[in-house]
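With one protein chain removed, the remaining protein chains of the complex are shown where they sit.
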Amino acid sequence: MFTTKSFIKKNKIGNFLKNVREHYIRDDIVCGFSSCYSCQNIQNNQNIGCSKDNFSSNHVNRCKLVEGNHYLILDTNVVLNQMDVLEDNLFGNVIILHTVLNEVKHRSLPIFKRLMSIIDNPSRHFYVFTNDHHKDTFIHQEDQELINDYNDRCIRKACTWYHRHLPKEKFVFLTEDNESKRIALEENIMTFSMSEYVHNLSDKHLVEDKLAKVSSSFPFTGKDIYQAHMSLVELLEGIRGGKLYQGTFKASRENFLEGYINVDGFDDPIIVQGREGLNRAVDGDIVAVALFEKEHWTSPTEIILEDEGVVEENIDELVEKEKEIKKAIKKKGDIKPTGKVVGVIRRKWRQYCGILEGGIEGVYQLFVPSNRSIPKIRIETRQAEFLKTQKLIVTIDSWPQNSRYPHGHFVRALGVIGHQDTENEVVLLEHDVPHSQFSEEVLRCLPKLPWVITEEDESRRVDLRHITICSVDPPGCTDIDDALHCRIIDDNKLEVGVHIADVSHFIRPGTAIDLEAASRATTVYLVNKRIDMVPELLSSNLCSLRGGEERFAFSCIWEMDYEANILSTKFHKSIIKSKSAMTYEEAQLIIDDKTKNDDIAFGLRGLNKLAKILKTRRLEKGALVLASPEVKIHMDSETMEPLEVEVKKLFETNSMVEEFMLLANISVAEKILQDFPDCAMLRRHPTPPSTNFDPLVKAGKHLGFDIQIDSGKKLAVSLDQAVSDSNPYLNTMLRILATRCMLQAVYFPSGTLQKSDFFHYGLAVPLYTHFTSPIRRYADIIVHRLLAVSCGADSTYPDLLDKHKSSDLCQNLNYRNRMAQYAGRASVAFNTHLFFKGKIQDEEGYVLFVKKNALQILLPKYGLECTLYLSKKGDESLFVYDEEEQTQKAGNVVFHAFDQVTVRVSLDSKNIQHEKFVLQLVYPYIEGFSVKPLIESEGADKSNMEQQTMDYQDKCNEQVSTMKKNKRKTQSNNEKRKQKKKV
Amino acid sequence: MSRKKELISNIGLRLDGRRAGELRRIRCKLGVFSEPDGSAYIEQGLTKVLAAVYGPHQVRGGRSKAQHDSAIVNCQFSMAVFSTGERKRRPRGDRKSTEMSIHLHQALVAAIKVELYPWTQIDVYVEVLHADGGIYPACVNAATLALIDAGIPLKEYVCACTASLANDDIPMIDISHQEEVMGGPTLTVAALPMSKKVVLLEMSQRFHVDHLPKVLKTALQGCVDIKNILDVTVSNNVKEIGSSTRWGNMT
């Protein structure tokens, strides 16, 4: 059968087209029950796939409302609103109608994706019934019938059909819409609302908590706390008429009663304050805002207000705080547009991570999100005692007018608060790192053990087992993906080889393991945990180029003269046997030990010599040497508590390995671009816009150095020249600053950009790619595949050559890499906090920036950046700030940027979700401000100590305010900081 | 990795409800006009094409074009300005139409027994009324029918069909406009389905060589299926016309 669907659609250039689509109606769509004889016949006749069991007889839905087992048919609104409930394993044997699936896809893509992953999971027994193509369930949309009514009619039609088709089975229709329910009941369809159904489940345990609270279910307590929102139509009308403005709401982190709305066409964001101003907007929402008359405009309050509410009913404290805002002095010059939120155009609610705090026992709990921009959320749970010890995930369902807090529901618990595993989980979740166990399907792709090298393998690979190859890595490294060799082949020729683990031999395109690796994109390193991109068997064994074991490698071999000029380059797959897997330190010792004269020592020395030449040459071309304090945290292997934090030591050998990796990457980049001009996967580092360098140039100026930023080369030279005899660390500081000016390096397929944009700014090379770490980076696997095709060792496959697919892939790689970096840093930060817990230490630091009321201090030993406040709020400051010179002066002590200081570091754990460092000045000593060094005061009486702690507590309370502001800055700086780390 | 652009749902149905190997509905008719010597109309899904054949007749224009050993096959492809979603500015004469005319010529010459009509010309005109994917195949199929209607001897039917690859894996046949826009490369094949000879093959984008054989096989199967459908129409037509002379009963 055949029919058409018509609709009008707008095209890109603003014209309206009438689209007509075919719509075939079939008689071979099955109901999905293996017990259904007539449908089985159809399936057998048509020979469509295997007749896998869509429904399970083992899974039984038990609900008091229905006698015995039954099957569920869901309405669209149930899927859209109650996804968290549906994700619970308790639900099975569910029929998803195609009408519903399409509607969900149309309304919310994230929900659709979640639904699809349930459907794809065979153990859940969700069956998609294509009702809109089935001859008995298809109905025509009637003249003047609204699309929603039509869809509802389709759903009811399918329910009735199932009921008639399988009279022995019970089908239950779940909907959230009262009207739908009424009509369905009229048509004799067994119908319940989702909450009715869930509350009557026999085994409801946690599921009940996950029910989304639809606003109508909240008892009306009389008093409205918020002004009513305008209807969407009114909002759009208002925006069109220019009376209202549309923008994204950003909540202030410091003041829960303040927020900003960025509106196109306004230079400044519109300020909204208080209950009336915010009117239930949540960070990220797209809202409509009404602007006040100019005389009511105000300035940002700059005061810190924390929501201390613990119960929902009482808003006295809230009213009090609103008054406080009103009182806050309005600076004349700083008047900004002010308004109030009159309605929400689109909510951007998602899942939030946090803890429980407050509430009324047995009635509801208050959830405090770790993200300060998000309000507290009211949830109902029957397991409050347990959840109070946990970090958990909660989502918002609604925010009724008469409720102080938004209403949400519990999604799941992550683990005990403050526990390493929990915090790791939080870090991984917050950075969207895929970290579930590898699936069975993925593990099936692994080679069988024992793994042996066959004759066929040998015939296809160059045998390099006789060559003295060794690897140099950080201590404790188990995923060794590179090894090196160097030997004399002629009087004036050297042969240098870089051997990279041949991961692409094991990970074949399109297999489950390949898809999983592509999605993970990178191995993520947390302080005490590694989330592998490929299963351990590969990452730490078969691919890892361990000493003394025969391994497959992809080799890049150069012939060089003693001046490190490349005479020839070749690439081939090989079999190697690394003679030794060394640490940087061990390798360094061998090089330095003149008594050693074996092949390894000779090779290392040769490599080292060449590397130095290569490095000099590279720097001459304008490559940047940047710095970022990188720290290593030593863990107690049993308690998993950090024992020591130290800066990573660097040896000459670090640089040696790095040089050859760079060289290999560059050589490979040239080769693959030559053979695949359209789809070579490369890595570029864009030149930063000159405004990015402003802080660096300014800092240089105050110190009397002229930092040139016109080109990479000039920047490199001027950084080299900025040396101070009195302060050896100054140069490093400048480089740290320079690092923060950089943009992120990214992967891209060569066909998507102009050749001039391929440039790598940091390394100052026109072409670059990643070839040397295929065990931990997916980009390298792709590059390996490309190179394998180039040198005839492997064949292509379609996606490899598809520019658009590669482009999509790159986007995922870039995203995951960025997130992996952030996750790594967050993990370091957490562990540093853990390390400092209960400790008070004096540490050496440097002034990074001079601020109006504070000094930004860098503690190189811990890679920490903290704020030292120079004045308490309200107190007269001892310091005089010179904005021109960027100095702070107190008596005869003057602080410049990059000055060395000693500070006392401790951790403020008052807020368990937001621990932070507190600094006190030790040296230079300023009367009335600094504290005595610990060593001296160690013998001093305890009371003094206590006094100090008290002081420090006080200070905390006041400093938290300004601290928070700076904390945010630190974070964003942090993000920039390590960009260079993995270029 | 991503779910977007999924052309076949996990229960094996395409966006319009067909399965991968199913053609769109084909409806056709011979002899729609009285003026031309042969004419035909075909609908493949929503794609609608009219074809008209004039000839064999004396060569128009200069006699110099005439060939001593075969007939000249003159093809013109034209699309009504309203045939596409967005209105076309001109019905023919653009690059694409010219290319289509050439391709049409290529497929038809392979089937027409041109050697029977030296010094003559056969005009084949096709007019697309609604373009909804697979224009070229519809034109070839319509032209075949019109040639049959005109009584011009053919070696065999010449049929055309498109095929593509859904979800990077499943070959699918007879691509609609929606699928053309969303999906990957489209392979267009014109073939002599009885002798399984390919007379024209065209790809809209790059195809990976690994996929080509199975997609080509699918497209050829499509040509055979189309031929069978056309065949029914032709024999019905013959029955109808011949009913007065009792030709129809003879087959």
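Each chain gets a letter, A and B, in the order it is written, and its residues are counted from 1.
One rule holds for everything that comes next: a residue touches a chain if its C-beta (ideal position, glycine included) is under 8 Å from a C-beta of that chain, and two chains touch if they have at least 3 such contacts.
Note that in this section contacts and distances are computed from a predicted model.
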The complex's invisible chain, by UniProt name, from "Ribosomal RNA-processing protein 42", "Las1-like-domain-containing protein", "Polynucleotide 5'-hydroxyl-kinase GRC3" or "RecA family profile 1 domain-containing protein": "Ribosomal RNA-processing protein 42"
Contact partner of the left-out chain, one of B:36, B:56 or B:133: B:36
Touch criterion as defined above, residue of B:19, B:48 or B:227 at the omitted chain: B:48
Residue ranges of chain B at the interface with the undisplayed chain: 27-29, 32-36, 39, 41, 43, 46, 48, 50-52, 54, 60, 74, 76, 78, 80-82, 85, 87, 91-93, 123, 125, 127, 129-130, 132
Chain not shown, touching residues in chain A: 4, 6-10, 14-20, 143-145, 147, 236, 240
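Here is the rule we use: only the chains that are shown with their structure count from here on.
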Between chain A and chain B, centroid-to-centroid distance (C-alpha), Å: 52
Complex contacts: residues of chain B adjacent to chain A: 1-3, 9-13, 15-19, 24-25, 45-46, 85-86, 132, 168, 176, 178, 206-208, 210-211
In the complex with chain B, residue positions of chain A that touch it: 2, 4, 11, 15, 17-26, 29, 48-49, 113, 116, 119-120, 128, 130, 132-133, 515, 518-519, 796-799, 801, 808-809, 812
